[in-house]
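Everything on this sheet refers to the single structure shown next.
Only one protein chain is missing; all other protein chains are in place.
Think of it as A and B in the order they're written, each chain with its own count starting at 1.
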Amino acid sequence: MGYVAIRGGEGAIAAAVQALEAMRCGAVEPACEPGEPLAIAAVRSQLRLLVDRVIGEGGIYDPVRAAWAIKQAHGDPLEASFILRAWRSQLPRLGETAVHDTRRLRILRRISAAFKDVPGGQVLGPSTDYLQRLFRVELLDESPESFRAAVARLPGAAAEAADFPAVVDALRAEGLLAPVGESEAAVDITREPLVFPIPRPARLAHMARGETGALLAFAYSTMRGYGYLHPTVAELRVGWLPVELPHPLSGELQEAGEALITECQIVATHGTESEPGPPRILLGYGACFGHNETKAIAMAMCDRALMAGEERGARHPAEDSEFVICHIDGIEAMGFCNHYKLPHYVTFASDLENIRASRAKYAEDGDGGG
Amino acid sequence: MIAIDHPWRSDGQRQVFRRLLAAWAEPGSVADIAPWCGGAHASLAVLACLCDAATSFCDADQLLSPTDRSRLAARPAPAGEAAFILADAARPPAWVPERGSLLAPERGATIVLRCQSLGEGAVVALRGPGIAERAALAVSGLHPAWWTARACWCAYPLGVDFVFCDATRLACVPRTTTVGGEES
Partner (left out) sequence: MAADDFGFLDAYAVREIRRALLKALAVPGYQVPYASREMPIARGFGTGGLQLSLSVLLPGDRIKVIDQGADDSVNAVNLRRFIVAACPGVQPVTRTAEATVIQTRHRIPERPLMPGQLMIYQVPYPDPLQIVEPREAERRRMHAEGDYARLWVKLYEDVVRFREVALSNRYPARVHGRYIIDPSPIPRWDLPKLHRSAVPHLFGAGREKKIYAVPPHTAVEPLAFADVPFEVERFRDEQGRRRRCARCQADDTYLDQIPLPGGGSRWQCNDQDACDERLGYPDAR
């Protein structure tokens, strides 16, 4: 009897560890054939979107370690992100990068929903958007040969470095979009206490680490009438961003590698009613590690909604900075949700005593209780 | 590899902090931190366990060597803005420190005062949180202007917090403490 362990917590934990390890090794159900132990490389490459979610929510660009976490977490993305983030929180902060211009992205995919065609062209890239979600029978028994052959058939576009002007630049040139304001300093949310109100860079950083599903729920609420957002995806880009770091001695910027990111800019029409002057198009921005389009789009919509809330007061949950930012962190939310499994008998006993005392007073007064 | 000595070693800083915490929780009590000062003044050991690049610091009377100041790694700031101020207790303050705000009273400065000796000199009576009834603190080489200045700076919950240091010991008077004037 391990749970309410007044005695013997040590033994209960040991048994739980053993059971967990058995499940990880495939003891899922009696008739289940566990197969071979998963190679980290296989997780990293074949479960790439899961890896990308985990690096985003874990808050560190380390796909191989993310794959390791996924294997250890039995494939649970929240748990895997948590393992990664707990590891990350111990790392020193070695320095700060300069602002990176995503126009330098080595494009894997780039689309605009706002225009039929855009300067630089639409690059569909690897997307499930236009596929029928039917089971592919051939995956049941895949030959290693066909598997390897497919890798070689990645269309050339992936490797092609191209200069794609940002779609919104064209709108800005036309005066439809407010000019770029003064750049606000980045906020390291892992070092700065969260004290509201927080500036937009801190909001964006929180959302970039936010849980995809949570961001999606808030963004979805703005699409369904809990907000005034009529968004259009001006641009969605997936690609490798060359990351430059200052050289530790000379301070000169040097390319340290590339990071796969997803970036989205949405535009919403007409602006706020409080703004003076002619109507304008307003922007929302989202970006995250890895290939995660749902997250980048949802984040851009939340960013727009939060700016609207900031400008004229929040009228809907997704426009309330505190409400959104405090509830999108999957790791914190998961932890707190699960803490309710801890014993609560002291507080519950106190609840019962409180009710009993209240009922006793009713009985003494003789006018209640019935 | 350069050997790291007290007061820059993290294990020693832990020891200093724990004693600082206890002394801070019980204003007026004197704690000896000599083993972890590495021969440096106790005030430096106190600052070393609290300051880093995330804090601002003012060496108001230029008491630290440039090496120690850079080793603290705290951002230099004028006395009116610094989170931590080191000052000579013998000289009256010629500045007004940050007292915090109602929304952020924790921004009130921590003032580390280098004094001649704790446990000797003029005695003041202390009352308030952390003190059962009444405590006494003796500080020698303390200019009386510090107590009058403190009375102006502290309007709870705003205020400043004092850490007195002689060569090897420390004692604290946070903003909640009522200082009851000199005793014989």
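Keep in mind that, in the parts below, a contact is a pair of C-beta atoms (placed from the backbone, for glycine too) under 8 Å apart; a residue touches a chain by one contact, two chains touch by 3 or more.
Since we're looking at a predicted model, the values are computed, not measured.
Within chain A, the residues in touch with the undisplayed chain are 2-10, 12-13, 16, 82-83, 85-86, 88-93, 190-197, 320, 322-323, 326, 331-332, 334-340, 342-347, 349-354, 356-358, 361-362, 365.
Even with one chain removed from view, chain B keeps its contact list with that chain: residues 10-11, 14-15, 17-18, 20-22, 24-26, 49-55, 83, 101-103, 105-106, 108, 110, 129-132, 156-157, 159, 161, 174-176.
Assume only the chains that are shown with their structure count from here on.
Chain A and chain B have Cα centroids separated by 44 Å.
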